[in-house]
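Every protein chain but one is kept in place in this view of the complex.
Here is chain A:
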Amino acid sequence: MRRVVVTGLGLVTPLGGDVETSWKNLIAGKSGAGTITRFDTTGQKCTIACEVKSPDHEYGFDPDKRVDVKVQRQVDPFIIYGIDAAGQALEDAGLDKMDDALKLRAGCSIGSGIGGLPGIEKESIVLHERGPGRVSPHFVHGRLINLISGQVSIKYGLMGPNHAVVTACSTGAHSIGDAARMIKDDDADIMLAGGAEGTINPLGVAGFAQARALNTSSNDAPEKASRPYDKGRDGFVMGEGAGVVVLEEYEHAKARGAKIYGEVVGYGLSGDAYHVTAPHPDGFGAYRAMEMALKKAGMTPADIDYVNAHGTSTMADTIELGAVRRLFGDAISTMSMSSTKSAIGHLLGGAGAVEAIFCLLAMRDQIVPPTLNLDDPDEGTEGVDLVPHTAKKRSVKAVLNNSFGFGGTNASLVMKQVD
């Protein structure tokens, strides 16, 4: 059977424009949250978010490094973040200059939950105020979700599968899981896989606030707003950015002496079949996704050292934890579980991929990132190490990463160290 390993990482997050800066700040317990700077928030119920910082910021993101200036003008932020993260991952893997034979065997599966909402909002106003003749000719292909994969394939000449997942907040995890299957099925030897989001715009923030999904009580204390598992949690904080990994067939990676971060050994998927935004109160879908991922990996809960939770800082946190508790049984006492959304907010379609990268780095550095703001743990959290406030050094040989999305879509990934 063909095995799939991770050989390159790329990140654009509210804590950094690259992998090492984001990770260093995450482990240091920094928060990426702040008052929204992108637009005038007058009238918005939520005025905070975890924005990707401008290049002059201490941990800002410089789009000019990898994204053509002309492309930047034509596309939405999520595509810019995705192109850059993909470029980082290829460079990290030593695959940014492939020969033609390899390019035929290299593909892309980089998705997004929502896509180009800021551009849709802006051009709708142009259409309404100035007529159809003023709508940008780049409007459509600058907003489409599969255009990260499209742009990346053109930039790097990747001629293998060209795909994009759209499963709300499970997108990043589904992208990695599906792309790993493409390699297993021999459709490709190399796949760029991940997700991106960039919807910190008036319509995006208003929409999530109206759905009662966002924190609206901590506009004066943005860094305290995302508090998974805490009694005082009352909604997520929107994040933005991208995470992309290079997945590679194991023998191929070994033959070229590639650095290997870990192996994708399990992937589970399920549907809640319950409600458009709320998870099933019993966490049945989450349970089955995790169970399937472990089964595919041929592992038991006792093998898992770290769980990167979906943990959005909503009522759903304890539903997920309940499912983990039922599945893990006694093994829950030996693992650590944290929500990095406490630091970078909820990257929606990017979340699963960004968090998978944090899991791989936890295995690399033998340290698990913290759950910030966990001052007063909610009922039902007893006996679980939720890594409150500060990162924790511990043995991390295998990890489980959960992502759940609107529509009742669930994805779990299991990854482990390669001996």
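Keep in mind that, in the parts below, a contact is a pair of C-beta atoms (placed from the backbone, for glycine too) under 8 Å apart; a residue touches a chain by one contact, two chains touch by 3 or more; residues count from 1.
We adopt the following convention: contacts and distances are computed from a predicted model.
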> What name does the UniProt record list for the absent chain among "Amino acid ABC transporter permease", "Sarcosine oxidase subunit delta", "Acyl carrier protein" or "Potassium-transporting ATPase potassium-binding subunit"?
Replying inline: "Acyl carrier protein"
>> In the whole complex, not just what's shown, which of A:R3, A:K24, A:K103 or A:H138 touches the removed chain?
In response: A:H138
>> One chain is left out of this view; which of A:R2, A:H57, A:R73 or A:K295 touches it in the full complex?
In response: A:R73
> List the chain A residues touching the unshown chain?
Replying inline: 68-70, 73, 133-134, 136-138
